[in-house]
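In this view, the complex is presented without one of its protein chains, the others remaining in place.
Entry: subunit A
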Amino acid sequence: MARFFSSPSLVFTSAISLRAVLLVYGLVQDAYSPMKYTDIDYYVFTDAARYISRGRSPYMRDTYRYTPLLAWLIYPTTWGGRWFAFGKVLFASGDIIAGWLILLILRSSKKMPTERASKFASIWLLNPMVAQISTRGSSEGLLGVIVTALLWALLQRRIRLAGFLLGFGVHFKIYPFIYAASIVWWLDGEDREATAQAKGQPQDSLLSRFRSFCNADRVVLAVYSFLTFMVLNTIMYKFYGWPFVQNSFLHHLTRIDHRHNFSPYNILLYLSASPGTHSSLRLESLAFLPQIFLSAVAIPLTLGKKDLASTMLAQTFAFVTFNKVCTSQYFLWYLVFLPFYLPDSTLLHRPSTGLTALILWVVGQALWLQQGYQLEFLGRSTFLPGLWTASIIFFLINIWILGAIVSDVAHRDRPRNVAAVPKKVI
């Protein structure tokens, strides 16, 4: 085992083989069975790409809720034949690159020996769930590569690149906007603050405090991310008009489909959205408050300066846990940060805690899935109490895990090596 992990090439060969085998298996199953291996979303993407190839809007395809860039990225799928799998190969390659970046970050920024780094990178690289999701043709793997690249760029102090990736990520899937808070907080340039203090300038003046807050890194990041985000939006809007704004942004904020999912709000939303039921307080309209407060304010401000990668994990975990819609693909969003947090975590150092967390997380989902199966396939009305209870239990399990993560990260000392990394931008 030790020999396996000490050679990254072996790990990567296995990761690539795993995906290649799943890819081929998928092709065979699709060719010979009416039960398709390929994810329904993949047909949505490829249909959208086909519309694009005919000079039409990708939004002609129902339920295409993504940036047109995604359809453009998989343009070769429209060439027919074996090219149909191009998108899956791209998503799986995204996985591999994300895994490689994880390894790189663990080795350089965390100063981890290769063997240990490979082990933790394997949480992503050799994870069958990750490999399956991307080879079935779900685009979440691309998010993985975008956010790991963002993290890598930051730790390398390539702020312009980071700004570009942040803007790109938000354009691609909105939720990475939460990272802006932790990144900005983390880019505090404390060395300069110290210089200012040495010069005897009054620390408490609001203006000087604001000035020192707006340091070069933060300004560069803000400008680059905002420009990237807006330039991409403008281009997409120019070509695809209002349907682009509607489907890739507004839909996610105003969606009215409440088909059962893991979210604790799910049943409440069904109840409050349906006619004839009068909710007393319309509390569901405030649901974004705890979500945004924790993931974009409290967690980044408390933890951001201590450990950026683990903060991003906690942010994402909070965002997904408190989201109004939650499906298992969303779990990939935080899974990609696990290799950075886990090495120094209580979950690993106290195996009983870690194991309990893992088991509870799995059992919570199993409980929910059992209720969901009864509803979806057997037609039993399990909304209440079954599904609701299961989603609340799963929520509380996630809260407990999130609590463990944040208190873990909060206890950490601020890493010294961050300031020591040479600044390449400024």
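In the analysis below, a contact is a pair of C-beta atoms (placed from the backbone, for glycine too) under 8 Å apart; a residue touches a chain by one contact, two chains touch by 3 or more; residues count from 1.
Just so we're on the same page, contacts and distances are computed from a predicted model.
> Under which of the names "Protein PBN1", "Checkpoint protein", "Prenyltransferase alpha-alpha toroid domain-containing protein" or "ubiquitinyl hydrolase 1" is the non-displayed chain listed in UniProt?
Missing chain, UniProt protein name: "Protein PBN1".
> Which of A:21, A:227 or A:384 touches the chain that is not shown?
Selected residue, touching the omitted chain: A:384.
> Out of A:7, A:246 or A:274, which is the one that touches the chain we can't see?
Touches the omitted chain: A:274.
> Using the document's contact rule, name the residues of subunit A that touch the chain not shown here.
With respect to the unshown chain, the touching residues of subunit A are 31-34, 36, 40, 43-44, 47, 62-63, 190, 193, 203, 255-259, 264-265, 267-268, 270-277, 279-281, 283, 287, 290, 293-294, 297-299, 301-303, 306, 318, 321-322, 375-385, 388, 392, 395-396, 399-400, 402-404, 406-414.
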